[in-house]
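Note that one protein chain is taken out, while the other chains of the complex remain in position.
And now, chain A:
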Amino acid sequence: MTTLTLQHPSTLVEPGAITRWNPSVKLITLFVVSVSMLFIWEPIRPALLWAALVIIALTIGNVPARWLAFAHIPFIAFGFGLFLVNVLARAEDGVVIGAALAGRTLVIGVASILFLTSTAPVDLMRSLNQNLKLPASITFAVLAGYQLLLGLPKEWQTIRAAQVMRHGGAKLNRKGKPKLTIKDAGRLVFTVLIVALRRSERIATSLESRGFGLKPRTVYRPIRVHAGDVVVGLVVCLFAVAYCLPWI
């Protein structure tokens, strides 16, 4: 049985200029860009923006072309569904609106890919804590939770193995692999949930016993917001709003 693993996109990409952009500013910018996209109801502008973003991803973003193409599959699936349903459910303007929605999905998708590939989760959480003043208890709990999540696939396999043992060997499916019935799957998910809950209490206890929550907190290698970060953020935001708003 191979071990299931989760890998964050930021580990797959060579760090570049976008990686050095402050994570909090980057997140806010991404948010503004995504919201302003909601005001576009025709397909041409999203298509242009999508092309521009793909070029940025391939050049400055260092995103490998093959990986970018694979990452597009869910966006295309989602966008295609939106397009089709609008064509069918709207008598007059279905094609235009459907295409606009599909284009919007692609733009937000590629922008999100740019964000994910350039931002390591730990850096983002540290930046949210230090720059946006989110409580440390939340950001560190998220990171602890993420570590817990990375261990869950292994937990899943252990519990599954125990389950199969207890049944005296699983029934085999047509391919000769152990068959996972819906009842078993339900039990498996529930047990994993309980394991996570039990571990969360342990995490809280160990955080508290190490003096977590005491003030003042000092930080190792603080993440700073430079003037350049903010200027780039503002320029991108203003561009996005100017690009999307005037033609409502």
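Simple rule for what comes next: contacts are C-beta pairs under 8 Å (C-beta built on N, C-alpha and C of every residue); 3 or more make two chains touch, one makes a residue touch a chain; residues count from 1.
FYI, contacts and distances are computed from a predicted model.
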| item | value |
| --- | --- |
| Options "Actinorhodin polyketide synthase acyl carrier protein", "LLM class flavin-dependent oxidoreductase", "Formate hydrogenlyase" or "Energy-coupling factor transport system substrate-specific component": UniProt name of the undisplayed chain | "Energy-coupling factor transport system substrate-specific component" |
| Touching the absent chain when the full complex is considered, from A:182, A:197 or A:227 | A:197 |
| Option touching the unshown chain, where A:49, A:116 or A:232 are the choices | A:116 |
| Chain A residues that touch the omitted chain in the full complex | 6, 8-9, 27, 30-31, 34-35, 38, 41, 71, 73-75, 77-78, 80-82, 84-91, 97, 101, 105, 108-109, 111-113, 116, 119, 121, 124, 137-138, 141-142, 144-146, 148-149, 152, 189-190, 192-194, 196-201, 203-205, 207-208, 212-213 |
